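Shown here: the complex without one of its protein chains, the others still in place.
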Amino acid sequence: MALDDLDELYRDSILEHSRNPRHREQIEDPDLTAVRANRFCGDEVHLQIALDDSGRIVRIGLQGVGCAITQASGSMMADALRGKTLGEADELSEAFRGMMQGRDNPVESPLDALAGVRQVPIRIKCALLSWSTLDDGIKKHRKRK
Amino acid sequence: MALDDLDELYRDSILEHSRNPRHREQIEDPDLTAVRANRFCGDEVHLQIALDDSGRIVRIGLQGVGCAITQASGSMMADALRGKTLGEADELSEAFRGMMQGRDNPVESPLDALAGVRQVPIRIKCALLSWSTLDDGIKKHRKRK
Amino acid sequence: MTVSREQAPSKHRLDVARIRKDFPILSRKVNGVPLVYLDNAATSQKPRSVIQSLVDYYEGYNSNVHRGVHTLSMEATNAMEEARAKVAAFVNAESPDCIIWTRNTTEAINVVAKGWAMQHVKAGDEIVTTGMEHHSNLVPWQQVARERGAKLRFLPVAADGSLDLSEVDSIISARTRLLTVVQMSNSLGTINPVKELAARARAVGATVLVDGAQSVPHMPVDVQDIDCDFLAFSGHKMLGPTGIGALYARHEVLEQMEPMLVGGEMVLEVTYEDATWNDLPMRFEAGTPNIADAIGLGAAIDYLQALGMDQIRGHEIELTRYALDAFKELEEVDVYGPPDPQARGGVVPFHSASVHAHDVGTVLDRRGVAVRTGHHCTMPLMRTLGVAATARASFYIYNTVEEVDVLVDAMKEALRYFSDGAR
Partner (left out) sequence: MTVSREQAPSKHRLDVARIRKDFPILSRKVNGVPLVYLDNAATSQKPRSVIQSLVDYYEGYNSNVHRGVHTLSMEATNAMEEARAKVAAFVNAESPDCIIWTRNTTEAINVVAKGWAMQHVKAGDEIVTTGMEHHSNLVPWQQVARERGAKLRFLPVAADGSLDLSEVDSIISARTRLLTVVQMSNSLGTINPVKELAARARAVGATVLVDGAQSVPHMPVDVQDIDCDFLAFSGHKMLGPTGIGALYARHEVLEQMEPMLVGGEMVLEVTYEDATWNDLPMRFEAGTPNIADAIGLGAAIDYLQALGMDQIRGHEIELTRYALDAFKELEEVDVYGPPDPQARGGVVPFHSASVHAHDVGTVLDRRGVAVRTGHHCTMPLMRTLGVAATARASFYIYNTVEEVDVLVDAMKEALRYFSDGAR
C-alpha cells in the first residue's frame, strides 16, 4: 500500500460509518440472531433481525466492538439489508464476499467503498465479519423452520 | 585425511592384528568379565581375565565382532595386559585414553600404532571399545570385593 | 501439478551436467579429491535456488507470521502459505489445510501416534506394519501398542528384500486399526505396494499411514491415488532445508485429532483456566513455525517439479541398474534388496564379510565417496538380514554413472587393502 492509499482504504464513508455506526440498538423478539467473534482481533458482532409478514427485513440490531473496518462494514450492511428478503440478503452477502475476494463483482453503493480493503489482505476478514454473522443467522433460521 | 593417510591410520600392525586377533579363546572360570557394545556400529566385545595368586593377569579372553580398528585395538590390549596387575592395567588404560584424546601421552609400542586413529575422530570410539570394556570389568571386580 | 508432470514426457532425460552446476557443494573437494556424494537417503544436497530462497527471506521479508498487520508479516505469511500450497499440490492433497508443518518425518509420525492413535487405538486392536520399518515408524507404535493395550503385527520381509505378502489376509484383519508402512525402504530400496495394502486396510476399516521419507523425494506420490489417511515426509531429503517436514492428513481424520503440542498460535480463545483450539491446520502448529525453511521447501518443490518426478525416477532406475551390474563383478560383496531396479529406489546397500562396513566407509571417504555405514536406523531388519552393519550408496538427481565407477573402484581398493597379505 503506497502512502496515499490510506484514504483509498479508509474512504470517507467508512470513517463516517465507523464513527457513527447505525442500528446499534438491541432488538427485542427478533426472528433471527447470531453472534460471531474474530477472536484474534478481539472483534465481536451481535446481530438481530426482525422480519415482517412478507418475510422482508424490517429491523436490524448490530452491536459489538471492532476496528474501523469491522464497524463500518457492519453499519453499511445493516443499512443495505433493510427491506430485503432473506434470499436477497443471501445474494448480497455472496456478491459482497465476491467483491472482497477480488472477483469482478459490482456491488451497490455505498458498499463498494469497502473494495479498498482488498489492498490490505489481512484486513479483509474485518470487512467480512458482519457478513459472516449474517450468513450464520440465516442458516440457523432456515434450519429451525 | 589426505589420500596417503590411509596407511597412517591402518598401520601394518593394525592390519595384522585385525586379521589375526589374539586371545580369542573364551576363558573358563575367569576372575573378571565384562561385555560392552557400540550399538551404533554393531560392534561388541566380550572380555574375560584370569589372575594369578599375586594378582597379575595370566590369561585373557576376548571375543566379539567389530571393524579393523576395534579388533586390532582389542588384540593389542590383550597382548599388553599380560603380566600386569589390575592397578597397572588401570594406568595403561588411562594412558591409552589420553593418547587417543590427543594429550601428549607416550604409550608403549605397539599400542602407539593406534595414534593414527586420532585423525579420524569418528573412529576413536572403535579404538576405545575394548579399553572401556576393561574399565567396566575392573570396576565391577573391585566392587564385588 | 499433474499438468507440469505431463508437460515433461517421461522419455526426457535429466540434464545432469546442468543440474550439477546448481549445487554449489558438488564442486567441493574432500581429502583432496572431488566429492562423490552418495549419502542421499540420509539427506540430500541443496540447489542454489533453495539456498537463495532462505537468503531472500532473511534479507528481504523476515517477520513472524499470522496476525501481524504490517507489510513484512503479510509477506512472510503469504510466502509460507504459498509453500504449504505447493507441498499440498506436490502430493496431490485435497487442500493446503491438510498439510501440517513438522520438523521431519519422525515428528510427523509422532503427531499421528500422539494425536490420533492414542485416542483411537483401543485395547485388543492391532497395528500392522512391516519388518523393514525405520525406527521412526516403529518405536512410536511400540509405545502406542504398550499404552493402549494393542498388538503390533508385522508383514515379514522376503529373502529378496520385498514384502512377503503370503499371510497378508490373516495379518490385515478386522482387528487392524492402523496400517503403517514405508513406501520406499531406506535400508533395502524396496518399493512397497502401498496402494494395494491401503485398499486391503480400508476394506477392513483401518486407517492408513505411509512413511514417505524416501519415496516423496524420488518418485511421484499421490495421496488420493494411494488413498491413505496420513503421509509423512522430510524436506531435507528432497532438496529442502533441514528442520522442515510435513504431515499430510486427510481432512476428516485431521478433525478427529488432538494436537500434540499446545501453546501460542494453536489456540482460539484462552482463559486462565481453559483454552479452545484454533482452526485447521494452525491447531497443530504451536509456537512460531519454521517460516524460512517452509519457504525453502517450497523452492525445493519448484526445482523438483521443473525436472519432473517421472524423469527423476527414471534417472535413478538407470543409476541403480548400473550400480547393481557393477557390483556383480565383486564376488566378495553382497548387495541387498530386490534385484529388479524397477522394484526399488536408488538405494544400494552392500556388505562384504572381509571388510567391516566402517572400514569400508573410511576407505571410501579417502576417495571422496560419501556413503552411510551402519544399521540405517533399521536394527530389527539388520538382525533379520544377519549383518550388524552395511554400507549404503544412495542416489539423486545429480549423481552420474562415473560416480558409481568411483564407488566401485574404491570398494575394490578396500577389498584389496584388507585382504590378507595385500601390502
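In order of appearance the chains are A, B and C, and numbering begins at 1 in each one.
By definition in this document, contacts are C-beta pairs under 8 Å (C-beta built on N, C-alpha and C of every residue); 3 or more make two chains touch, one makes a residue touch a chain.
As the structure is a computational prediction, the values presented were derived from the model and not from experiment.
Asks: Kindly state which of the options C:174, C:203 or C:262 is in contact with the chain not pictured.
Replies: C:262
Asks: Among the options C:125, C:229 or C:293, which residue touches the chain absent from this view?
Replies: C:293
Asks: Contacts of chain B with the missing chain: which residues?
Replies: Touching the chain left out of view, chain B contributes residues 1, 39-40, 120-123.
Asks: Touching the hidden chain in the full complex, which residues of chain A are there? Just list them.
Replies: Counting over the whole complex, chain A touches the hidden chain at residues 1-3, 5-6, 9-10, 12, 15, 18-19, 40-43, 65-69, 120, 123, 126.
Asks: By the contact definition given up top, give the residues of chain C that touch the hidden chain.
Replies: So the residues of chain C touching the missing chain come out as 24-25, 28, 30-31, 35, 37, 39, 42-43, 45-46, 50-51, 54-55, 58-64, 67-73, 103-107, 109-110, 131, 134-140, 142-143, 152, 154, 234, 236, 241-244, 260-265, 267, 269-275, 286-293, 358, 361-362, 364-365, 369-374, 377, 379-380, 383.
One rule holds in what follows: only the chains that are shown with their structure count from here on.
Asks: Please compute the C-alpha centroid of chain A, do the same for chain B, then give the distance between them in whole Å.
Replies: One centre to the other, that is 80 Å.
Asks: Which integer distance in Å separates the CA centroid of chain B from that of chain C?
Replies: Each chain reduced to its C-alpha mean, chain B and chain C end up 39 Å apart.
Asks: Between chain A and chain C, what is the gap in Å from one C-alpha centre to the other?
Replies: One centre to the other, that is 47 Å.
Asks: Which residues of chain C are in contact with two or more other chains?
Replies: In chain C, nothing touches at least two other chains.
Asks: When you check chain B against every other chain, which residues touch at least two of them?
Replies: Within chain B, no residue touches at least two other chains.
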